[in-house]
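Here it is, the structure, as structure tokens.
Note that this is a trimmed complex: some chains were dropped, and none of the rest were shifted.
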Amino acid sequence: MRIDGRDADQMREISVEKNPLKYAEGSALIKVGNTHVLCAASVEEGVPPFLKNSGGGWITAEYGMLPRATFSRNAREAAKGKQGGRTLEIQRLIGRSLRSVTDMSLLGEQTIRIDCDVLQADGGTRVASITGGYIALMEALKTLVGRNRLSTAAIAEPVAAVSVGLLGGKALLDLCYEEDSKALVDLNVVMTASGGIVEIQGTGEDRPFSRADMDKMLDLAEAGIKSLIALQQEALGL
Amino acid sequence: MRIDGRDADQMREISVEKNPLKYAEGSALIKVGNTHVLCAASVEEGVPPFLKNSGGGWITAEYGMLPRATFSRNAREAAKGKQGGRTLEIQRLIGRSLRSVTDMSLLGEQTIRIDCDVLQADGGTRVASITGGYIALMEALKTLVGRNRLSTAAIAEPVAAVSVGLLGGKALLDLCYEEDSKALVDLNVVMTASGGIVEIQGTGEDRPFSRADMDKMLDLAEAGIKSLIALQQEALGL
């Protein structure tokens, strides 16, 4: 049995509040256990220089963590004067994942910026950011349809993400922080509704792992992502 | 009548959630109308160099605003690589205000860091940060008492803050963003329960104002702060 009493293939309790923010074109507050991420999608006219006059749009993401999201306080990145490597890595991952499932050629020359800010962190903040970020993105697309800036919101395929790990010789779904810090392997998986892999990032933190282990973890991830996508659809009223 | 239907001396609706954060020694989510600030108090052993071996403690603050707290998105300070002048000014104000009402000689060589992060902004974020920051501070002091690191939490006098302004020849209490941006004068007042002025910052944005105007605004501020302090006491269960 796991630290918090869950089964190996059981996710933490998840809730999603749609559009908690008054001004953002789309937003979502996702809570996966004690991990809480506020995701906001902002639409801006125009695209980065390399897309000028392409007719297509762009999606990008930024990630941050409030200083006291964590067990002990982390220094504020704005005060340190730079974003750390972990932050940059995560926000690049979120951006790639959401671009990968969206047909940006249909977006027109608009940029959607997804801000994922972690209010509280108990493991899995990057995967919660992707899962919640998709909802914020969809809400923003609906807003654009409402503003006649887009003909349909259905330009993005559902995508969600989970972490899986190997702990005590067992594959576990949706690691909390304490499990994550003890796991031998940490695997983050981003998948679509149809089971396509968007991103996979696995690290043998303490020692290498076998392909058999990876397969077991991917099976867990696939099941977890299915349930996450169902939850997203429900939240989106689809 | 005001933009949002309030009387000149009427504050917006205010709510306080105590300790929304699981890990912080004390925290508060304060909502003043559409202005929402998450305040977290973190206790650290030790004090800045200039207080080493003084036996006394220190209180300091940091302030931030999520990029999409506002009507249109603001660039993330961590991404820009520095905190702006407005941010630094506000966090210095919050720190001074809370130090001013606390007997830090009784705190022992501990530092309390108050993080005020604006989730949504509709004017008055700095004053909401002070009002909410006081609650987070008090909760942290209680935690310290519980940990036997402090003998009583009663080392800080209640303090709260409001903004007042002059608009259309009339003094108005608790400006929302739209009022604030049109006001001729913007006055932020930090006061104690006993009516002592902790900080006063007034700016004649478009044109100078008279002492008579200032007196009218101070009267409004005093009344507003009284109601805020009552609300704080209630939230703190005092």
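Order of writing sets the chain letters: A and B. Residues in each chain are counted from 1.
To be clear about the criterion, contacts are C-beta pairs under 8 Å (C-beta built on N, C-alpha and C of every residue); 3 or more make two chains touch, one makes a residue touch a chain.
These numbers were taken from a predicted model, which means no experiment stands behind them.
**Q** 2 identical chains shown; how many in the complete assembly?
**A** Full complex: 6 copies of the single sequence.
Everything that follows uses one rule, which is that only the chains that are shown with their structure count from here on.
**Q** Can you name the residues of chain A that touch chain B in the complex?
**A** 21-24, 27, 34, 38, 40, 42, 44, 62, 64, 66-73, 76-79, 81-83, 87, 113, 115, 117, 119-120, 122
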